[in-house]
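What you see is the complex with one protein chain gone and the rest in place.
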Amino acid sequence: MHVTSESAKKAIDGALKKAESTGTRMCIAVVDSGGALKAFYRMDDAWVGSIDIAIKKARTAVYFGMPSGEIGQLSQPGQPLYGIEHSNDGMITFPGGVPIVDDEGFMSGAIGVSGSSVENDDLVARAGVETIGVCDLPEHPWRT
Amino acid sequence: MHVTSESAKKAIDGALKKAESTGTRMCIAVVDSGGALKAFYRMDDAWVGSIDIAIKKARTAVYFGMPSGEIGQLSQPGQPLYGIEHSNDGMITFPGGVPIVDDEGFMSGAIGVSGSSVENDDLVARAGVETIGVCDLPEHPWRT
Amino acid sequence: MHVTSESAKKAIDGALKKAESTGTRMCIAVVDSGGALKAFYRMDDAWVGSIDIAIKKARTAVYFGMPSGEIGQLSQPGQPLYGIEHSNDGMITFPGGVPIVDDEGFMSGAIGVSGSSVENDDLVARAGVETIGVCDLPEHPWRT
Partner (left out) sequence: MHVTSESAKKAIDGALKKAESTGTRMCIAVVDSGGALKAFYRMDDAWVGSIDIAIKKARTAVYFGMPSGEIGQLSQPGQPLYGIEHSNDGMITFPGGVPIVDDEGFMSGAIGVSGSSVENDDLVARAGVETIGVCDLPEHPWRT
């Protein structure tokens, strides 16, 4: 089950609200459970370089069913997944991408945010998800 | 001058309204005057393959300051721009991408639509532009 | 709903059987409803160049919910979709890619075959689908 257009819109609106309240200028991307772009919004004066990062964060989160930042802890030099960023046409493994999970534990997609500090990016992404679901998957394997 | 977030939203809403009235399921992309993605919306059950086509149509229109379909007439076998689709990481040169031009003749971006016949795609794209400007540029060189 | 591992295996076995009976050496790819690779099999002595073609045919069929060859009729010079092959990291629009549709009209994925004439490719692809479903989608929009 993929995130619907209506839910994607709600998630982006929720993220936007948080971005505005924190005075940040964000790119916000929502992808479906296969990683395909569902909706995207770039605030005025957001970094142009954040477009691709927001989309890649969302894809990273949905491709592995976890927040992008968790993968980043495992991909540091000397850690088990060092270099995973080279897969899948480029992964972004710092915070700001989180899965969208519904009440029944299905991952319907993910949201990715870029444009400020990674703490803010993550905060805004989670604010988006909270309007339509939760970020935490049940133990792998989840249902898709 | 780039299309603003607010204008991009208006353009997408205008396009959506037309898509709904024609019973089509579209991917709708708005890019700024540099071709960078500003906003995107995929209706439920739209073709997954249309995501990239909508974005590429918008980029094609803004990269050359004309509707994507006009370039397609020049890129047919034997015509002067034959093969132009190979440039810029892939152009889409059939109808559905149109520039967004303001009252003073500035091109602020473009909209690209994919998901139905090229006639419908073009119709929906133009409906989007009409909410915020016009599609026709003054004689080249225009002002960006 | 995506094609399951078990169904993908059945589809490949069905396609293989047909390939063997026609004396052809094929690459056979099954993708899920988002276009992600589910299973792949290359027969001994099949063309190496057919690996990518088989995968791209399957993706093309699932991205637009129709046999790849139908798109190819619309993408000829002078036709409405001329140049669509430049989208989505490369589409293959000649026959050999067909959707996999279940009893309820859901498209669960697609199969793509390459290695012989396009007629044979298409025949083998359809033999694969027939072991687990049908190739024909109900009128667009289908359910995914």
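Note that the chains take the letters A, B and C in the order they are written out, and that residue 1 is the start of every chain.
The rule we apply is simple: contacts are C-beta pairs under 8 Å (C-beta built on N, C-alpha and C of every residue); 3 or more make two chains touch, one makes a residue touch a chain.
Here the structure is a predicted model, which is why all the values come from computation and not from measurement.
Though it is not drawn, the left-out chain touches A, C in the full complex.
Residue A:65 is the one among A:65, A:115 or A:133 that touches the chain missing from this view.
Counting the whole complex, the residues of chain C in touch with the unshown chain are 4-5, 9, 34, 36-44, 48, 51. Counting the whole complex, the residues of chain A in touch with the unshown chain are 34-35, 60, 62-65, 77-78, 80-84, 86-89, 91, 140-144.
Just so we're on the same page, only the chains that are shown with their structure count from here on.
Rotation angle relating chain A to chain B: 180°, from a CA superposition, given to the nearest 5. Centre to centre, using the average C-alpha position, chain A and chain B are separated by 27 Å. Note: centroid distance chain A to chain C, computed from Cα atoms, is 31 Å. Chain C has residues 34-35, 144 in contact with two or more other chains.
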